[in-house]
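To keep things clear, I will list the structure first and then write my remarks on it.
All protein chains but one are shown in place.
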Amino acid sequence: MLASFSVTYLVIVALAVIGLATAAIKRNLIKIFLGITIFESAVNLFLVTLGYRDGAVAPIFTDAPSTEMVMATPQALTLTSIVIGVATSALLLSLAVLIWKHYGTVDTDKIRRLKE
Amino acid sequence: MLPFLLTAIFAFSIWLVLTAGTGDIGLWSAPELAAGVALSLVTAGITRTFLCRSRNFRMANPARWLLMCLYILGPFFLEVTRANLDVAYRVITGRIRPGIIRVSSDLKTDLGIFMLANSITLTPGTITVDIDEATHDLYVHKINLVPGEEKRETFQDSDLFSLANLPAWIRRIAE
Amino acid sequence: MKMSKIVRTGANILYPFVLIFGLYIVLHGHLTPGGGFQGGAVIATGVVLVIVANSYEAVTGMLQKVVFKAQESLGLLLFIGAAAIAITLGLPFFYNFLANSGSIFGLSVPFGPNHGDLNTAGLIPIMNIAVGIEVWGGLTVIILSMLSGLDRKEA
Amino acid sequence: MNIMWMPFVLVLVILVLLALVRLFLGPTAGDRAVSVDTVNTLVVAILILLGVYFKEVIYIDVAIVFALLSFVGTLFVAKYLGGEL
Amino acid sequence: MIETIVHLLVLFGLVGTALMVFFFRDLLAATLAAGFFSFLVALEFYILQAPDVAISQAAIGAGLTTAIFIIAIRATTRYEGEESR
Amino acid sequence: MIGEALTYVFLVIGTAFNTLGIIGLLRFPDVYTRMHATTKMTTFGTTFTALSVVVYAVAMFLGGNSVMFPSLALHTIIAALVLAFTNAIGSHALARGVHKSGCMPEPSVVDRLEGVLP
Amino acid sequence: MITDAIIANSPALLVMIPLIAAFACPFIGRISPAVRNIWVVGAMVLTAAMALLLAGEVLSGGTVVYTFGASAAGMSIPPDSGGIPVRIVFTVDAMSALMQIIGGVTGLAVILYSIASDRRHTGLESYYTLYLLMIAGVMGMVSTGDLFNFFVFLEILSIASAGLIAYRIDRGVAVEAAVKYFVLSTIGAMVILVAIGIFYGEYDALNIAVIASRMQFTLLDQVALVLMIAALGMKCGAVPMHFWTPDAYSMAPSSITAMLVVASQASLYGLFRVVFTLYNVTLNAATVGWIIIVLGVLSMVVGVTMAIPQKDVKRLMAYHAISQTGYMLLGVGVGLAVLGNQSLLDAFGYVAMEGGIFHIINHAMYKGLLFLTAGAIFYRIGTRNLNRMGGLGHNMKYTMVFFVIGALAIAGIPPFNGFASKLMIYESVFMFNPILSIIAMVVSILTLASFVKVFHSIFMGPRLPEYADVKEAPAPMLIGMGILAVVVVLFGLFPGVVVDHLIEPAAQALVNQGAYISAVMGGV
Partner (left out) sequence: MDLIASLYTGSGYWNPLVWLIAIVVVVVIVYLIWSRGESGYKKGTLQTTPFISGNPEPEKSGVHIPGGNLYWGYTEALKGYYSRLVPLHTGRLNDYLLWYLGVTAIIMVVVVVTA
C-alpha cells in the first residue's frame, strides 16, 4: 500500500538529525529538551515503521477486518519508550527549573561552574 | 449522597454508551455491566464534589435532558448553520467589522450562563471573550457589527441570535 | 489563579467523563487500543484539567499530592505483586495463572478475529489496572510538583 | 456500500499543512495557538475517517482521546498567555 | 495511491514542524510547534496501524508534555537569547 | 442508496466548511477573527464529517451487515460531542488569554472590554 | 520446598526484591525512620544474598536461563514466529554473576554507609526508593538476556541516578551535574534503542542469543555496533566522552558515587556483552579491538593527568575512575583484538581479558571504598577542597587506614588486589604491544603519585586548629567501608582463587559465544 516506505526512513533520519542538532547547537536548556523530545519521537517512529507490513491491520483481534497483522512487538517497545520519554522530559524540565532558581539562567554558556 | 448518586448515574450512562453492542443483555454483556457499575461507583466517589459543584440538581430531571437534545438538534443547529453560512460569506469576501461588545444576560445559574456562553462561542461570528462573574455580563467578540451597533452600551442576549431565541430555550433547560 | 467561570464549569462537568472514559480504556486494554498506560494518562490529564481550570491552591485540598504518591507506589506494588503471586504457586514469575482458569478474567480466548469479551485474558487486565493506577498517580504527581515549583507573584 | 473516504482525508491533510503555514507566519503566540487548536479539530476528523476506512471501530477511541486531551494543552497555553499560570 | 500521498504529506508536515522547533526563538511558539509535531506523529502512528501508540502519543505528547513545557517556560523564560534573569 | 448519497453530501459539506475555516485562518487579519473562522467552522465541519460516518454506520446496520456498526455510530457521536464541547471552552479560554496578554483586536470598531475587568 | 522455589526463581527475585522494597518504601517510611532503615537494609541484604546464591549456582552448574511467564524458553511458540523463543528471558552466565556479586556487595556496603551518612537529610523515603531502583536497574541490566529489557533497565538506572545526583538540590551545582549526566545518558539510551530497532528489523528478534546466532555483520549491523559502542562507551566514561563523569561523580552524595561506579561498570558489561556475545567472531576483531584499546589508553592517560592538578578530592577520584576504566578497556580490548586467532588468544588474550575483568571487580571495591572514605571526611569536616584539609590522621584513624588500603590498591602496590589485576594486564599486554604496557605502568605510577598527594594533604601534617575536635566517622559508615576493605585485602591475598573460580569462567563466558547461544536456544 505505502510505496512511500523508504521515504519514511529518510524522514526519520532527517528528524533525528534535526533533534540532535537542536540539542547540540542551541544554548537554551528548554530548547535542548525540545530537541531531545523530537529525537525520541523519531526513534519511536523508527520502531513503529519497522513493524509495519503492507495491508496489515493493528494487532488487535476485536472485530478485526482481517487476520493479517502488523508486528506487535515494536509497538510494545514504542509504548515503553514513550513512557520513559515522558518521565525523562518531566525530570529534565524540573531540573531546568531548579537550575533557573539557583543560577538565574538557562544558558548553557553560563551553566558551567563545574569545569576542568 | 445525592451528588454521589447523580454522578454515578451520569458515569454509568456514559459507560453504557461506550460499551454498547458487546452482548445480549439488551446491547450489553454481563461482565461489562458489572464492571460498569463498579467503575461508576469509583468515579462517583472520586468526582462527586466536582460534577455538582454548584449544588444545582435541576439537571437530574430526565425531561431537561430530552429538552437539551431537542435544543441541540433544533434551534441551536439551525442558528449555527445560519451563522456558518454568514461567516463563510465573510471568509470569501473579507468584509468584516469586528468589535467586542457587552451582552447582559438574566440567566442566573452557572450552568445556564455556561450553556449560553458555549452557544455563543459555538455560533460562528461570535466568541465569548470574558465574563463578569458578579453580574454575568458577557463580553463578546463579534465579527461583523452592523454600523451604528458600536454605539450601544449593552446588548440583550437574545439580540445575538436571529432565527431562534436561544436564551429562552436555555432558561427552560437549565433554570 | 482561577480561569473564568465558563472554563471551571466545563472542567467540572468534563472530569467525571474523562475519569469514566479513562477507566474504560484501562479495563478494555486487552480488547481495544489502550491499556493501563494510556488510560492512566487520560485520567491524569483529566485531573490536570481540573487543576488548571481551578487554581492550584483551590484544588490542593481535594487533590493531595500525598494521595497520588501513595497511589503511584500502590500501583507498582500491585503490578509486581500480581506477577509475584505466581512464584508462591510454584510457577515462574509473571506466569499468567488466571488465563483459561474459569475464574475472574478467566475465559479462554479464541484465536483470530473475534468480538471480544471483557472476561478474558487472565492476569493482563489486572496488570492493566495496576499500571493504570500507577500512571494516574505518577503523572499527576509530576504536574503537581511542577506547578508547586512555580513562584507566584500574587500569593 | 463502498464510500471513497480517502479523497476527503487527502483534502483534510492538505488543510492541516495549510494550518502549518499559519503556525509559521503567525505574528503572535495566540495565532499559533489558534492554528494548533484548529489542527486538533482537523486531526480528529481525519482519525474518524481513517478509522472507518480501516474498518476498525475501536480506532474511534483514539479520536475521542484526541478531542479530550489536546484541549488541556490549549488551556495551558491560554492560561499562560493570560498570565494566570 | 491516495494513501501514499496522504502519508507523504504527513511526513512533510513532520519535517516542517521539526524545522520550526529548531528555528523559532520564541520558546512558547517552539513548544506549540512541538505540540503540532506530536499531533502529526500520532497521526503517523495511526496511519502505520499502531492505534495504541497513537493514544499514548496523543495523551502524552499533545497533552502532558506541552503542559509541562509551558510550566517550565513560565518558571524560567520565554525567549531564547535572553536566558539570564 | 440514500445512505450513500447522504454520506457523500455530509462529507462534502464537512470538508467544504473545514476548507473555508482554514482559508479564514490564512486570510483574516487578527487573532479573534481567525478564531471565528477556525475553531467554529472547523468544529462544524468536523461534526458534519462525523455525521457522515454516523449515517454510513446506520445505513450499513440497516443493510444488515454487522453488529459493529451501532458501536461505531455511538463512538463517533461521542467524539463529535466531546469535540464540540471542548472546542467551545477551549476557544473561549484562548480568546480570554489572548485578550489578557494585551493583544487587542486590531481592526476593531469598539472594544467594551478594554480596561473593564482585571 | 521453599528453598527450591527460591533457587529456581532467584534471577527474578534478584530484580523483584529491590523493586518491591523500593515501592513499599514510602509506605514503610510513614511508620518510623528506624523501621524504614531496617526495611531497606533487609532488602539489600536479601538482594546481596540472592546475588551470591545465584552466582554460586551459575559458577557450579553453568548458565542459568530464567523464563518469565512460562516454564521454559521455547515452551510455546507463537504460530508465526518461525520457532523463536520470544519469551522474555534472563540469561545469567558467569560474567553476569560476577557483575551481580559486584552490585550486591557494593550495594550492601553503600546502604549501610548511607544509613549513617544521610541521616541528617530529609526526604529519605524517595532517596532510598531511588537507590533501590538503581540496584534493580544494575541487577536487571547485567542479568537480562534480551536487548530491549537491557534498554529499559538502563533507563531505569539513568533516571534513578539522575534523581540521586540532584538529590541535594539545595546546591545548584548538583543540579547542573544531574542535567549534564541525564541529557547525555538520555541521548545515549535513545541511540541504543535505534540500534536495537535495527537488530529487530534485520533479525526479527530481541533475544541476544537469537540475534547472535543469526548475526551476519552487514552494513546495518556495523552501524548498530558503532552506535552501541559509542553510547555504552559514553555511559562508562571512556575518554573523549568522559566529560560528564567528573561532574556527576563529584556532585553526587558520596554513597551514590560509589554506586555510580557500579552503574558505569554495568554499562561496561553491556559493551563487552555486545561485542563478545552479540558479534563475537563475525566482527572485524582487530579494528574494533583497537578502537576499544585506543579508547582505553586515552582514558588511562587523560584521566590520570587530569587528576593530578585537581583540588577537589572527589573530582580527583572521579578522574581516577576514568583512568581505571581505561585499564579494563585495554585488557578486554586486547582480548578482543586477537579474538579470531586461537594461538594468540591462548598465549595472552585470555590473560588480558581476565586481567580486565578482574580489574572491574577490583575497581568497584577499592574505588567504592575510596569514595566512601572521601564521603566520611566530607561528613565530618564539610569540605572537599584539598587545600583546606590537613592533619586529619590524628582524629580519623580508621578512615585513614581504609583510605590507605584503597589508595595502595588503586595504585597497584602489592599485596592489594589492584596489583594482581594490573600485573596480569601488564604482562599480557606486553606480549601484544610493549608500548601499551609501558603506558599502563606509567599511568600506574602517576596514580600512586597523585594518591600520595591526596594522602599527604588530607591526613598528614600537624593537627589543624579548625579540625581539632573532629571525631571518627560513625560506626555504620565504618562497617560499610570495612566490608569493602576486607574484600580488597582478601582479593589481594588470594588472587589465584578469585581468578580461577570467578574471573576465568567470566572470560570464558564472554569468549565462548556458542555456549551462551546453546544455553538459551538449546531447548528449542
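The first chain written gets the first letter, and so on, giving A, B, C, D, E, F and G; residue counts start at 1 in each chain.
We adopt the following convention: a residue touches a chain if its C-beta (ideal position, glycine included) is under 8 Å from a C-beta of that chain, and two chains touch if they have at least 3 such contacts.
Computed from a predicted model, the values in this text were never measured in an experiment.
K.L.:
Where the complex has a chain not shown, which of G:115, G:187 or G:236 is the residue touching it?
P.N.:
Considering the complete complex, G:187 is the one touching the chain left out.
K.L.:
Among G:222, G:433 or G:508, exactly one should touch the missing chain; which is it?
P.N.:
The single option touching the absent chain is G:222.
K.L.:
Which one, G:281, G:449 or G:475, makes contact with the chain that was left out?
P.N.:
Missing-chain contact among the listed residues: G:449.
K.L.:
Pick from G:28, G:55, G:211 or G:389: which residue touches the chain that isn't shown?
P.N.:
Going through G:28, G:55, G:211 or G:389 one by one, G:389 is the residue touching the chain not shown.
K.L.:
Using the definition of touch stated at the top, determine which of G:28, G:196 or G:302 touches the missing chain.
P.N.:
The single option touching the absent chain is G:302.
K.L.:
What does the interface between subunit A and the hidden chain look like in terms of residue numbers?
P.N.:
Subunit A touches the chain not shown through residues 20, 23-27, 29, 32, 108-109, 111-116.
K.L.:
By the contact definition given up top, give the residues of subunit G that touch the hidden chain.
P.N.:
179-180, 183-184, 187-188, 191, 217, 219, 222-223, 225-227, 229-231, 233-234, 240-241, 243-244, 246-247, 284, 287-288, 291, 302, 305-306, 308-309, 311, 347-348, 351-352, 355, 386-391, 414-415, 419-420, 423-424, 427-428, 430-431, 449-450, 453-454, 456-458, 461-465, 492-497, 499-500
Quick note on the criterion: only the chains that are shown with their structure count from here on.
K.L.:
Mind listing the chains that sit against subunit C and also against subunit D?
P.N.:
A, E, F
K.L.:
Among the remaining chains, which ones contact both subunit A and subunit E?
P.N.:
Correct list: C, D.
K.L.:
Comparing centres built from CA atoms, which chain ends up most distant from subunit G?
P.N.:
The chain lying farthest from subunit G is B.
K.L.:
Taking the mean of the CA coordinates per chain, how far is subunit C from subunit G in Å?
P.N.:
Using C-alpha averages as centres, the distance is 36 Å.
K.L.:
So, what's the distance in Å between the C-alpha centres of subunit C and subunit B?
P.N.:
Centre-to-centre distance between subunit B and subunit C: 29 Å.
K.L.:
Residues touching two or more other chains, restricted to subunit E: which are they?
P.N.:
Residue numbers touching two or more other chains: 3, 49, 51-52, 54-56, 59-60, 63-64, 67-68, 71-75.
K.L.:
Which residues of subunit D are in contact with two or more other chains?
P.N.:
Only 29, 33, 35, 54, 56-59, 61-62, 64-65, 68-69, 71-72, 75-80, 82, 84-85 qualify.
K.L.:
Taking the top-of-page definition of touch, could you list the pairs of chains it picks out?
P.N.:
Chain-chain contacts present: A-C, A-D, A-E, A-G, B-C, B-F, C-D, C-E, C-F, C-G, D-E, D-F.
K.L.:
Would you pull the subunit C residues touching subunit G in the complex into a rising list?
P.N.:
That would be residues 69-70, 73, 76-77, 80-81, 83-84, 87, 90-96 of subunit C.
K.L.:
Within the complex, which stretch of subunit G touches subunit A?
P.N.:
Touching subunit A: residues 86, 148, 152, 155, 159, 162-163, 166, 169, 171-173, 175-180, 182-183, 186-187, 189-190, 193-194, 196-197, 200-201, 206, 246-247, 250-251, 306 of subunit G.
K.L.:
Which positions of subunit G touch subunit C when the two form their complex?
P.N.:
That would be residues 5, 9, 12-13, 16, 19-20, 23-27, 66-71, 88 of subunit G.
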